[in-house]
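Take a look at the structure below.
Note that this complex is displayed minus one protein chain, with the remaining chains in position.
Moving on to chain A:
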């Protein structure tokens, strides 16, 4: 670290603070996806970014990629809004991509409260339209949304 700082400052003491950021460029496994994030709205852009990278590595066609992205983010938005109330909690997204199918799971460790208002079901309906096979399993220790569908022709 001293060597890196030495290179940057060229031996001269700088007047400004220096932040050193270490990044690890992981090559995503194109068949598997897994992240666990705090269940807060600001996690959503990060989730989309990592999901997009994964689907790109898995050579997902653009339409599929967008639909899977929306379905997962809808499920996570539901967790963020309904699972924990004002308490802290996490949301976990797992994915499995085979040649013909994609399977995504979104889980939390909270308890969903019943939907409120007329528009609350719209997110889940959209997930069902986009993913074909959708199950929501509430358990005492959390809720799991499982989504599965076939993939369109792969773009090359």
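A few comments on the model shown:
Criterion: a contact is a pair of C-beta atoms (placed from the backbone, for glycine too) under 8 Å apart; a residue touches a chain by one contact, two chains touch by 3 or more; residues count from 1.
Basically, contacts and distances are computed from a predicted model.
The chain absent from the displayed complex carries the UniProt protein name "STAS domain-containing protein", chosen from "PTS system N-acetylglucosamine-specific IIB component, Glc family", "Na+/H+ antiporter subunit C", "STAS domain-containing protein" or "3-oxoadipate--succinyl-CoA transferase subunit B". Note that of A:6, A:41, A:85 or A:138, the residue touching the chain absent from this view is A:41. Interface residues of chain A with the unshown chain, by the touch rule above, are 41-42, 44-46, 48-49, 62-63, 66-67, 69-70, 73-74, 77, 80-81, 119, 122-123, 125-126, 129-130.
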